[in-house]
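Only a single protein chain was left out; the remaining protein chains are all shown in position.
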Amino acid sequence: MSNRRDFMGIALGGFTALAGGLPALYAMKRSWDPLPSVKAAGFTEVDLSTIPENELITEKWRGKPIFILKKSADMPQDPRDVVAGGARYHVSIGLCTHLGCIPAYFPGEKKFKCACHGGEFDASGKNTFGPPPKPLVIPPFKVDGNKIVLGEAGPEYLEMQKSGIA
Amino acid sequence: MAHFEKASSITEWLDQRLAITTVKKVMALEYWIPKNINFLWAMGMVLAFTFALLTISGIFLLMYYQPNVDTAFDSVNYTIMSEVGFGWLWRHIHGVAASVVFLIIYIHMFTGIYYGSYKKGREMIWLSGMLLFVVFSAEAFSGYMLPWGQMSYWAGMVITNLFEGFSPDIAGGIMNAPGLVEWIRGDYVPGQAFLSRFFMLHVLLLPLVIIGLIGLHFAALRIPHVNNQDGEEFDYHEAAKLYKEGKTKESKVIPFQPVFLSKDVFVLGVYLIFFFYLVFYHFNFAMDPVNFDPADGLKTPAHIYPEWYFLWSYEILRPFPKDPGLIAFGFAQVAFFLLPFLDKSDTVAPANRRGLFKYWFWIMIVDMIVLTVMGKLPPQGIWNHIGLVAAVVFIALFVSLPWVTKNENRA
Partner (left out) sequence: MKNELKILGVVVIFTAILYWGVEPFAHTQMHKHVDGEHFAYSDLNESTKKGNVENGKTLVMGAGACTGCHGIQAVAHKAPMDAATAVSAYGVNPPDLSTAGGLYSEKFLANLIENPAHALKVEHKFDAAKGKMHPMPAFYGAGGDKAQEIADMVAFLKSIAPKEISPKNAYLDACGRCHANRYGKLDQLGETPTFKSETDTLKHKVAVLEYQDKLKAYMGKLPPDLSIIIRARSEHFLETFVENPQSQLEGTSMPRVGLSAEGFEKVKAYLTQTGDPSKTAREAIGPWVLLFTLVFTVLAYLWKKSMWKDH
């Protein structure tokens, strides 16, 4: 009796797993998702008009530091620059692309240096020395006059994405 | 170190190390259950499954619940109910299961009493079951504190106040415990310390104890075996031998897996229809509306009553003055524990086939229901009198049980 697998037992087990187990797993997966309030808080608006040149401003967006650096006229132009209100800015997620430490900005050398493993980036966020494998990451942004909205993908960001910069 | 042959299959490899074939045999395929049973024998499985539902839903609630007096209420009623994907489902399952689990516990208990499954070798099954009942009660009470609504707060206030003990002038004050209430609460009133420690009890200590006791409860079944509808004693070895010889019709036993299990699962199915109907369409009985008002230490709700499963013992406390009330309440808590020792009859049989016990059983059931209903009604007028009579009847029932059952042995 017990060694012959019975049809009804298999049917019951199969039905329970498919019609009960899978939906239950889906519900559990949804319960792990980030909350709507967390997602909704994923937009940050920054006013760029008051930012001084060559001085690093750090904003917080989705819990991460965002570097905003207004470039002075003598600093080289770069396709990674964000242009807003006639001025050029470097905007990036302020986490070293090596292992995620926050690099510091040295205005004299116009360089970002990471204290953790000595990685360096230039004022456009491009990796110039050490272990970082790629430039600082540019977050989704939208230029809105003299303001920038982080978390929203504007046309300039989509353009950068297309050319592989962001 | 034992010698191991090279295994030719995963099953064999595991078998060498864990003896899974033997375990399966002992625990399932050759765990013999009497055949002469009805659906009430499936309540144990229904309880185990409900406990599993409580654990799973509880895990998801635990991920978002905040045990803090300022945020607990909103973490439950806002974050879990409107932000977390399916959070409302976990909460409704948890709330309804917490209430329904007691209905099943009571059915399970009264089944045991009716069929005399608590004596003649089955005392440990009964005692471990009663311990489970007590710890489940504590688990339910501590969980009820967590949403930190009006009913949480005031239930916490009233129940912990019971530990004040007797009046200081009784027996020279030795039964009075000054400071005990504050010690339990960690505060003068239920506050942050109280909420944190009841949270700990609810999600850690008590569940651990429950899991341990469930193990003990199952283990206690092995030697005296499961009772049957007629209380019949028979030779399990003989019956098992018959079954294994293929004489399944003649044998008085069935294996736990798959035969007993198939009936359990069917009963479980019927139960789940009822259970999920409650979860989706009829949950207010288990999620008291008053507890959707945030805790307010300066305002007692107009009516305050425990959840329905505590009402009978609450009603045994309520109609008396404080000190006798506490004694009666204490008696109610231990009365069921004493059952195997109060029942002096040697007969294991359904109550209806026993002498006076037959009446005793049904009076007890009706009295429990009367107590439960009176416990919820406002303590006024006629309800108070009915409550008092029912409480006295309850005490009289258990005090008289030895005499009620003694006569059976003569016949």
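We just call them A and B in the order they show up, numbering each chain from 1.
In this section, contacts are C-beta pairs under 8 Å (C-beta built on N, C-alpha and C of every residue); 3 or more make two chains touch, one makes a residue touch a chain.
All values reported here derive from a predicted model rather than from experimental measurement.
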item: Contact residue for the chain not shown (choose from B:185, B:263 or B:318); value: B:263
item: Full-complex contact with the absent chain, from A:15, A:32 or A:129; value: A:15
item: Contact with the hidden chain (one of B:20, B:40, B:221 or B:356); value: B:40
item: Which of B:280, B:359 or B:403 contacts the chain that the document leaves out; value: B:280
item: Touching residues (missing chain, whole complex) on chain A; value: 1, 6-9, 11-12, 15-16, 19-20
item: Residues of chain B in contact with the chain not shown; value: 35, 38-40, 74, 77-78, 81-82, 88-89, 92, 103, 107, 248-249, 254, 258-259, 262-263, 265-266, 268-270, 272-273, 275-277, 279-281, 285, 287, 289-290, 292-293, 302-303, 308, 311, 365, 369, 372-373, 376-378, 383
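FYI, only the chains that are shown with their structure count from here on.
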item: Contact set on chain A toward chain B in their complex; value: 1-2, 6, 9, 12, 27-28, 30-33, 35-37
item: Contacting residues of chain B [partner chain A, same complex]; value: 29, 60, 63, 79, 83-87, 89-90, 248, 255, 257-259, 262, 265
